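Dropping a structure here in structure tokens format, bear with me for questions.
Shown here is a partial selection of chains from the complex, left in place.
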Amino acid sequence: MAQETQFVLSSFSFLIWGVLIMWMCAGFTMLESGSVRTKNASVICLKNVGLYAIAGLMFYLIGYNLMYTGVDDLIGSFRLSYGTSEAEKALLAGDGGSVAEVVGNGNSVMSDWFFQMVFVATTASIVSGTLAERVRLWSFFVFVAVLTGFIYPVIGAWTWGGGWLDQMGFQDFAGSTIVHSTGGWAALAGAMIVGARQGKYREDGSVKFTPPSNVPVVTLGVFILWMGWFAFNGGSQLALSGVVDAVAVSNILVNTNLAACGGFIAAIALSRPIFGRIDLMASLNGAIAGLVSITAGPDIVDHYWAIIIGAVGGVICSLGMKTLEQMRVDDVVGAVSAHLFAGIWGTLAVCIAAGGNLLVQIVGILAIGAFVFSASMLVWLAIKQIMGVRVTLDVERHGQDVAELGIEAYPEFVVLQDPDL
Amino acid sequence: MAQETQFVLSSFSFLIWGVLIMWMCAGFTMLESGSVRTKNASVICLKNVGLYAIAGLMFYLIGYNLMYTGVDDLIGSFRLSYGTSEAEKALLAGDGGSVAEVVGNGNSVMSDWFFQMVFVATTASIVSGTLAERVRLWSFFVFVAVLTGFIYPVIGAWTWGGGWLDQMGFQDFAGSTIVHSTGGWAALAGAMIVGARQGKYREDGSVKFTPPSNVPVVTLGVFILWMGWFAFNGGSQLALSGVVDAVAVSNILVNTNLAACGGFIAAIALSRPIFGRIDLMASLNGAIAGLVSITAGPDIVDHYWAIIIGAVGGVICSLGMKTLEQMRVDDVVGAVSAHLFAGIWGTLAVCIAAGGNLLVQIVGILAIGAFVFSASMLVWLAIKQIMGVRVTLDVERHGQDVAELGIEAYPEFVVLQDPDL
């Protein structure tokens, strides 16, 4: 293949995959807005559009350079605004002399920026689901700015940016740990600082059942995520420059799908023993957990391992949801179970069929977990001190939609009042 | 074009088209969950996610080999687990010597597997719509496993796999019969065994009007299907290896769109004479029927024929919906009309402008119809014997959501109770 053709195909595929990953934000939004109670559905929508906008700006202004530009061991450079390469600028301005330099990069630097940017947004999306229904809108936005501008880029520098974990041989193909566990740790820290929703855990030890308010919308969200995941994992091959890439990406998409199938089937099959009924949310989360699980090593060639890894992920997610509930950690959509727990499993599972070193994987999981969790705790605590993290009891009662936005998500529909509040 | 470039483009386009066809599952889900009554909307969501997961596993474990590997006249081979070709495995393992063999195949075998797998799921999606609101969850899943693991692959072996119908010259470019009629026959058999919804056909001969419960969600589903159909038909060119393919695929997308436009316009224009009012569901189904109709021969070069074929399909669908209702066959979403009736028409229409042989087309339609319908009948009857196919009257009254899943699709919304039940 001509080098020029390789360049065009790699850049174009980055863009197409990137568009599909951006679409995952809509998936998270639907999953979350259908999962919360109707009185908080507008705010969660606004949070999700907002987090994508904030992530896009923060990653442009600070994040990308911190993650990828001149990384030594720990971080890249603090430099405002990532920009098109000078060679690409010259080429667009008509200077044909810069073609060789541009092509030498393998793909357009801006196509890479676009692809990396949509990954950041995914991390933030995970947080919004867990903390729904009680975290304040602006407090959440501030956290997102820090997460996408600093916390995630630092982790990214350690790994994909070529830092110390990468040098050690840490393997995380598309981000079971780097993206999903990072989001999960940040969400878990938030859940601990913000606390459970009013009335979720009753004094008598029982747990209030808070089913999704709009199941078709939740299901749509799951389909969008499943769809986008093909891009998430397939695009992480990071090139489409020849036969090897084409075969590798094809293989990745097949594994990604099989893992999701395995996760769903395992979760629905075990939902009666675990939850006492066919649990819709646990089954759907099982598919997501299957996807998260295969994300660290979707490039394995033995497809049956993808099914098994996904299935185990689905079970871990179900058990995680059950456990967190018993620990009285309130995770509205089960994001910590699906993204953090299954993400840890997926990162370990790389040792089964994708050649990962168990010790290195554990070091990576622990180091990233420790950093993200403690950094997130600090940020959440700081936000709590400065502006508060949680809406008032009164706002929680009436819903964030009316209180923070002055509208309802479904203003014409007659909805039941929550008898507990 | 370099052979390597052809390989990369064909594989990549298989993947992109495949992702968009997978997305059609979300389209069916939205169409169906918006069409059923609210009390059954969660179960239909779960059925649709489940059927995609089951189809993906069954086609991997059994279906693909049965359809494509070593097909003589009737079936391929019974061999567990389709796998990456040894040459592709070697290539991914770093053995450059296998490139020639890999490239010789024209595209990555796993990209082809992915593309074929999403087709299977479409077939199963058709069934869930027709049987909504009364078929039992697990009984449906068992049928899906048989349909996607055996029935569809056998049909596929006869045709796309190179079996007897293919040798005879049967033409069905993207599956008006192979995919859509197959789904329609399976659904029709199911509708006959499972029976109509309680109260749908009253003793006095009148028919209970059961409008969609959530029209925006239905409409979203139609848009998703329309979108995905570009991939469904365009991808069925099965290659993007040069100028001819690029022109052919472009032509196919234009025809696909024009046929859908024709189907919609014809259906809405005739909805007053046929239904006595502007019928939203019939109009939307008209677009789908237009798409189904052009699916057997989207490669025609006279675009006006695409409009006409689609328009006739739209009319056939409307008349079919009316007729089935009069015959007291209960098809919740009109899938038999849109997929089976329009599919038959589309397969015949190949003789108009795409060079099909009328006799051969009829043989194909009849043979596939006879096999799928009778095999489906047997499977449905067996399931009925062993585990039952239908929920109890009581479950039907209260809705499958509460009875089978213990949740409601819209738990906070006040919904009207059906006065008949």
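Note that the chains are named A and B in the order they appear, and that numbering of residues resets to 1 at the start of each chain.
By our rule, contacts are C-beta pairs under 8 Å (C-beta built on N, C-alpha and C of every residue); 3 or more make two chains touch, one makes a residue touch a chain.
Since the model is a prediction, treat every value here as computed from it, not as a measurement.
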item	value
Full complex stoichiometry in copies [only 2 chains shown in place]	3
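To be clear about the criterion, only the chains that are shown with their structure count from here on.
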item	value
Rotation in the CA alignment of subunit A with subunit B, degrees, nearest 5	120
Inter-centroid spacing, subunit B versus subunit A (mean Cα positions, whole Å)	32
Residue ranges of subunit B in contact with subunit A within the complex	2, 4-5, 7-9, 11-12, 14-16, 18-19, 22-23, 25-26, 29-30, 33-34, 41-42, 45-46, 48-50, 52-54, 56-57, 60, 81, 83-84, 88-89, 91-93, 99, 102-103, 107-111, 113-114, 117, 137, 214, 217, 220, 401, 404-414
Subunit B-facing residues of subunit A, complex	1-2, 5, 9, 13, 16, 20, 37-38, 211-216, 218-220, 222-224, 226-227, 230-231, 234, 240, 242-251, 253-254, 257-258, 260-262, 264-265, 268, 277-280, 283-284, 287, 299, 301, 303-304, 307, 410, 413-416
